[in-house]
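Excluded from the complex is one protein chain; the other protein chains are retained at their positions.
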Amino acid sequence: MITVNTKVRSEAVDITSEVEQIVRKAGVTEGICCLFVPHTTAGIFINEHDDPSVVKDVMEALDRMVPRQGPYKHAEGNSDAHIKSIMVGSSVHVPIQGGWMNLGRWQGIFLAEFDGPRTRNVQIIVRKA
Amino acid sequence: MITVNTKVRSEAVDITSEVEQIVRKAGVTEGICCLFVPHTTAGIFINEHDDPSVVKDVMEALDRMVPRQGPYKHAEGNSDAHIKSIMVGSSVHVPIQGGWMNLGRWQGIFLAEFDGPRTRNVQIIVRKA
Partner (left out) sequence: MITVNTKVRSEAVDITSEVEQIVRKAGVTEGICCLFVPHTTAGIFINEHDDPSVVKDVMEALDRMVPRQGPYKHAEGNSDAHIKSIMVGSSVHVPIQGGWMNLGRWQGIFLAEFDGPRTRNVQIIVRKA
């Protein structure tokens, strides 16, 4: 499990190197790594981690599509965070080959915080093919 | 397999307890539960099932992002349902630990109906880690 302490209401935190360490330790040569977020106002996604402005654009575009001020029924004022979490998803999967995650050249794994700052967990299951 | 008879055009149906029963019967201690929806105008997602207003906000926000009246080419009048299904996704995965689904404190599993009322199926595959 990876624990992430987010610092602001909305941010995408690169957890690629933490995941890679866990996959390496698992000692699985060929398989799949499944990552699961047990939260309802945070999600997980895979995208470019070379230029940090990409995920900033992503988070801002989600803000424009799902405004914080809705008309919303849920009384906690974070309905936008629930909606964005569903759009992004609660799990990702990465193939493992030769003992390493087989991510593409530009891909990184991000925890997407939509209602921070909070302490978030990511569950990791590494399985043989 | 779980069968759900939806009652209106658009609704999120909580199937968490049905899934939990199937996982318990499967007798897998450590593993993953994969849920798959074999439909093109319904999806599946994980989010809060404590306050039912959360998923109502989700469905209404999707309606605002993807209006039923598009400009759409598909002649059946349900293009919005296809689009929303893709945004939500056709499968979810939940880790299993100690024989139970390891969902977060607030998480439930929802079939997302976007073109009901219809009879919908959810395929379930429970696998050892």
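As written, the chains take the letters A and B, and residue 1 is the first residue of each chain.
Throughout what follows, a residue touches a chain if its C-beta (ideal position, glycine included) is under 8 Å from a C-beta of that chain, and two chains touch if they have at least 3 such contacts.
In this text the structure is predicted, and so the values were computed from the model without any measurement.
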Who touches the missing chain here, B:Ile15, B:Ile46 or B:Ile83?
-> B:Ile83
Could you list which residues of subunit B touch the chain missing from the display?
-> 34, 36-40, 65-66, 70-76, 79-80, 82-83, 85-87, 89-91, 93, 123, 125, 127
Logged for subunit A, residues touching the omitted partner chain are 32, 45-48, 51, 53-54, 56-58, 60-62, 65, 87-89, 92-95, 102-107, 129
